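All protein chains but one are shown at their positions in the complex.
Moving on to subunit A:
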Amino acid sequence: MQLIDCPWCGPREENEFGYGGEAHIAYPENPAELDDTEWAHYVFFRDNPQGAFAERWVHTVGCRRWFNAVRDTVTYRFLAVYPIGAPRPDVPVLAPRASAPAAASPDHDAHAVAALEPTDAR
C-alpha cells in the first residue's frame, strides 16, 4: 500500500485518506454574472490529465485536515504535498512536516514550498 505524506502527521497508509478531486478550483468572483455555460464549467468540468495533477486529499482517520498534492495519475506517485492555499509547486517536492508552521502567515506558502527537496522516496 502506498504511503501518503500528510503535512501534519507524516507518512501514513493510503487507506487513511479521502480524495477530494481537482485542487485550485476557485469559487467565481462575481457569481451573479456567470451564464449557464460558465456555471456548468465551474460545477462539472475538471481537468483529467495523464500525468501531474493537482488535487485535494483529506487525512480522514488521522488529523482530519485537508491538504493539496501533485500526483502523477499514471504512476500514482505523489510528487508534492503542500498546504491548502499554497500555490501549486512547479517541481516535484517532498511534503512539509508537522514542524512547519501552520498555513497562517501570508509568506508561509512560499516558504513551505521553497524548503522542500526533490523526491524519489516513494
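To be clear about the criterion, contacts are C-beta pairs under 8 Å (C-beta built on N, C-alpha and C of every residue); 3 or more make two chains touch, one makes a residue touch a chain; residues count from 1.
In the analysis below, contacts and distances are computed from a predicted model.
When the listed names "Sarcosine oxidase subunit beta", "Thioredoxin family protein", "Na(+)/H(+) antiporter subunit B" or "Fumarate reductase subunit C" are checked against UniProt, the chain not shown comes out as "Sarcosine oxidase subunit beta".
Subunit A residues in contact with the hidden partner, per the touch definition given at the top, are 1-2, 13-15, 18-19, 21, 36-37, 40-41, 43-46, 48-50, 53, 55, 71, 73-76.
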